[in-house]
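Apart from one protein chain that is not included, each protein chain of the complex appears where it belongs.
Moving on, here comes subunit A:
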């Protein structure tokens, strides 16, 4: 099972382990990671599950899909080249050790 690390705005971090196939958003929400609001439950329509993939790993998670790319223009915190919607990232062994940063604001 892959493990991912959420870096929180207050400087602390949360390690979360979840089954392959789980959406990163889901892994965060089920483990009570603060700052991942996920209002729409993973349907890429709310933009409140925004994360920044660690710059050193941007290749690992890949680029956003089309619908996601559109929503990323409307996140509460600024969009950066490493921005993704965590509901559109699905965990796999290849993502083991992924580090993502949770933005200050989601809505």
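Everything that follows uses one rule, which is that a contact is a pair of C-beta atoms (placed from the backbone, for glycine too) under 8 Å apart; a residue touches a chain by one contact, two chains touch by 3 or more; residues count from 1.
We adopt the following convention: contacts and distances are computed from a predicted model.
Novice: Match the chain absent from this complex view to the correct UniProt protein name in "FAD-binding protein", "Cytochrome P450", "CRISPR-associated endonuclease Cas1" or "Methanol/ethanol family PQQ-dependent dehydrogenase".
Specialist: "Cytochrome P450"
Novice: So one chain is hidden, and I want to know which residue out of A:46, A:61, A:89 or A:102 touches that hidden chain in the complete assembly.
Specialist: Answering carefully, the residue with contact to the hidden chain is A:46.
Novice: Which candidate, A:4, A:23 or A:37, sits in contact with the chain we can't see?
Specialist: Residue touching the chain left out of view: A:37.
Novice: Applying the definition given at the start, please give the residues of subunit A touching the unseen chain.
Specialist: 29, 37, 39-41, 43, 45-48, 67, 70-71, 73-74, 105-107
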